[in-house]
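Taking it in order: structure first as structure tokens, then the write-up.
One chain of protein is taken out of this complex; the other chains stay put.
As written, the chains take the letters A, B and C, and residue 1 is the first residue of each chain.
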Amino acid sequence: MKRIAVLTTGGDAPGMNPAIRSVVRYGISKNLKVLGIMRGWWGLVNEELREFDHHSVSGIISQGGTILKTGRCPEFAKKEYQDRAFNTIKKNAIDGLVVIGGNGSFTAAHHFGETYNVACVGIPASIDNDINGIDLTIGSDTAINTALAAVDNIRDTATSMERIFVIEVMGRECGFIALSVALAGGCEDVLIPELKPDWERMCHDIVQGNIRGKLSWIVVVAEGAGSAIDIANKITEFTSLETRAVVLGHVQRGGRPTAFSRDLALRLGEAAVDSLLKGRRNIAVGLCCGKISEVDFATAIKKKEIKAEYWYNLIKTLT
Amino acid sequence: MKRIAVLTTGGDAPGMNPAIRSVVRYGISKNLKVLGIMRGWWGLVNEELREFDHHSVSGIISQGGTILKTGRCPEFAKKEYQDRAFNTIKKNAIDGLVVIGGNGSFTAAHHFGETYNVACVGIPASIDNDINGIDLTIGSDTAINTALAAVDNIRDTATSMERIFVIEVMGRECGFIALSVALAGGCEDVLIPELKPDWERMCHDIVQGNIRGKLSWIVVVAEGAGSAIDIANKITEFTSLETRAVVLGHVQRGGRPTAFSRDLALRLGEAAVDSLLKGRRNIAVGLCCGKISEVDFATAIKKKEIKAEYWYNLIKTLT
Amino acid sequence: MKRIAVLTTGGDAPGMNPAIRSVVRYGISKNLKVLGIMRGWWGLVNEELREFDHHSVSGIISQGGTILKTGRCPEFAKKEYQDRAFNTIKKNAIDGLVVIGGNGSFTAAHHFGETYNVACVGIPASIDNDINGIDLTIGSDTAINTALAAVDNIRDTATSMERIFVIEVMGRECGFIALSVALAGGCEDVLIPELKPDWERMCHDIVQGNIRGKLSWIVVVAEGAGSAIDIANKITEFTSLETRAVVLGHVQRGGRPTAFSRDLALRLGEAAVDSLLKGRRNIAVGLCCGKISEVDFATAIKKKEIKAEYWYNLIKTLT
Partner (left out) sequence: MKRIAVLTTGGDAPGMNPAIRSVVRYGISKNLKVLGIMRGWWGLVNEELREFDHHSVSGIISQGGTILKTGRCPEFAKKEYQDRAFNTIKKNAIDGLVVIGGNGSFTAAHHFGETYNVACVGIPASIDNDINGIDLTIGSDTAINTALAAVDNIRDTATSMERIFVIEVMGRECGFIALSVALAGGCEDVLIPELKPDWERMCHDIVQGNIRGKLSWIVVVAEGAGSAIDIANKITEFTSLETRAVVLGHVQRGGRPTAFSRDLALRLGEAAVDSLLKGRRNIAVGLCCGKISEVDFATAIKKKEIKAEYWYNLIKTLT
């Protein structure tokens, strides 16, 4: 193993930059040449890459986003594009590829690595925390804190104006952000894809609260469980109470990574390079039960289990 | 002047709490009784009030929202409700009323004060900074910083994913928040109610930028100038480029007030009580050209002038 | 088990308030009476307590510090004071005691619980993360992020003015905060109690960096490993380079708890009450390998192991 390459793909997540920094600098410390590939799979397809040195990653540790750029690349599902990517691999004598991204990125890396016999190791970075078999992805802690700050702000208005709010957070098909934020924000209810919503109960709770004088109410909804606007309308329809919707949206993606997101990214960068050096492939490195471990891509891309009922019950009990 | 009362009305703004603190504690230091009226005009109509002491306002200096609650009260336009409010004033021997709020609040206070001969002094608190004749309302500095943090976050994603974003900020019919945020955020364009939008030029700029390799682009839009979603659609239609909309919404209303919002609120609380003690009425206190001054309600509720073209040109020149 | 009590003791940590909220509200949901004891052991000694209801803990979830107050109580080492505390327990028919605090708090609870046969369950809350057998204490994530923000700020000046800084962080005899912050902050060196300092190497590195043009340098020092001021002087003496010291101090203790600190606190509050209900005693609840578990007080109060060399080597490799 003499030359490795690193790319970021899928949605950006805060902590991708420290992960890149770690792969580059730790790789160099192990006498590897490290290539940075731009724009995810696109850069591999179009041979958009360059060798990175120690200074290429200076000053990025505290920055959100990714200096390698990222994006979706649906064309990479086609053999023609994969062939071009493999040509780049061969032409540049790339012995190992570090793929920083989420679920979709690992699915693509899994297929590409197996089909073309390329050593791929994944670093899970996604705000959605939807990688199976690992505790937390890079970026999810930051996104949760960003969303929580927004919920805290909205609580001020909800309390002062005695209003009902429905706040939509990210997470795709995973309710992790929604549960973490709803619990930490002291929110009155939460809707997630993992649990069937009980509209009647939710609206009944709101009306009962209203009767006993609890006039402010915050419902957090995971994007995979519905639209805040629709849900606000539904609540108004059932309860006749004015309800506001807020869609936090892309605000959750960016920003200075938290200490946790950075430390995790820096540790996983080292672990990914070590795994490649040990001849490992088709795996992601990640935090499993608090320890840095390896998870097969095949496992990682399965539907993630979360203890939805445990979190949900605690949220409802404590409000 | 022996007894004064204080209320917050209209949308909540960060800094209302320190303003309340200042009115209460400074009033007490001047040997006044200070009554806190709950829920804005509603509390005056329904006699929902109580005497506040030094401890009633402990620990609120750093909190967003308002412990007095607030809200819109369209019924207060009716004479019947005003009569009830005046009864509360008489019954509680209220000699002066401090109204903390925005444009609509001052309009109501102006009418009520003149009609019933009640000494009303306003403290301008509104994130929209739409009070004429004064530099800055309490809360606008906080809201601008909150919106700016969101824009900084979105910049990470816009740059990493090379996307166009349209970000809608608050401000009602006033473009002040939008201009301040767009300039401070290094945004590529801004749409405000004060300036007629030139769609063709905006889309032409985006396409030209795209051609020369500038793939990320942020347009800030003031809520009074259109909907982010509509504008994003328009841009996509004209340019064929994928464009995302983010509506920051109520996140901008809450949160820890900034130092500026707090210091201003605390200073204006003192000024409002002093004005009442000097027998002044039908005025708002505020920062005018950097100094605490008085502005007639009649002036304050006029359409605020902002140097829209100056700001707009600077924004376009610096991007 | 019908009546439980909760107290906070030792240094305050962000997240104590959500822990109290959880113990109180979850306890009530289990049909327990929950007493809040003021000022730590002092309140038990002096019978300063009152029954808490659902509203007693409203609005505290996002606040640093502890509404129960806290403090050191060296007198509690004496039998006389313990007897008085036990009288309070009997008089108020307290069946179980939840002790929220750190290492010293658990040592006292361990002794008191065993001596007087009182069911004590601990919730680890301490910014220092010095409880053995558990992953993370409540508050340490918040303190680390606060310290990291300070390091990021100082980095701006260190880079702009090309200076050497020594930054002292908290952590008592534990280097966890220092290591987490130094890694996440991209700091050039770190001194912790767990590793013998190599002054010569540190100063040699600084001088070598200076020669090759790296003029800014940040050393993080854990309070247990020395004083920033002494170390800055030592560096100046050895290298003749101007060096500044910053002692972050109590700033690290307070502030809005992070999502992680809050979620952990809320989950452990539930776990502590559940443990009491199951008849458990002389244990702390905590996150062990990512799962909520129980740890004997006897284990918890031992010297915590951290992987000091692993962290240290990664920090040095990546700068």
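Everything that follows uses one rule, which is that a contact is a pair of C-beta atoms (placed from the backbone, for glycine too) under 8 Å apart; a residue touches a chain by one contact, two chains touch by 3 or more.
No experiment lies behind these values; they were computed from the predicted model shown.
Of the chains on view, those touched by the hidden chain across the whole complex are B, C. In the complete complex, the residue from C:77, C:93 or C:161 that touches the missing chain is C:161.
Summary of contacts with the chain left out: across B:122, B:185 or B:224, the touching residue is B:185. Note on the undisplayed chain: of the listed residues C:22, C:66, C:180 or C:282, the one touching it is C:66.
Counting over the whole complex, chain B has residues 18, 21-22, 25-26, 29, 61-62, 135, 141, 144-145, 148, 152, 155, 180-181, 183-186, 256, 258-260, 262-263, 266-267, 270, 287-291, 314, 317-318 touching the chain that is not drawn.
Those residues of chain C that touch the chain absent from the view are 8, 11-12, 14, 16, 39, 63-66, 69-71, 146, 149-150, 152-157, 159-162, 165, 244, 246-255.
Note that in this section only the chains that are shown with their structure count from here on.
Taken chain by chain, the contacts run in an open path, each chain touching the next and the two ends left apart. Annotation: 35 Å between the Cα-based centres of chain A and chain B. Work out the mean CA point of chain A and of chain C, and you get 28 Å between them. Annotation: 39 Å between the Cα-based centres of chain B and chain C. In chain B, there is no position where the chain touches two or more neighbouring chains simultaneously.
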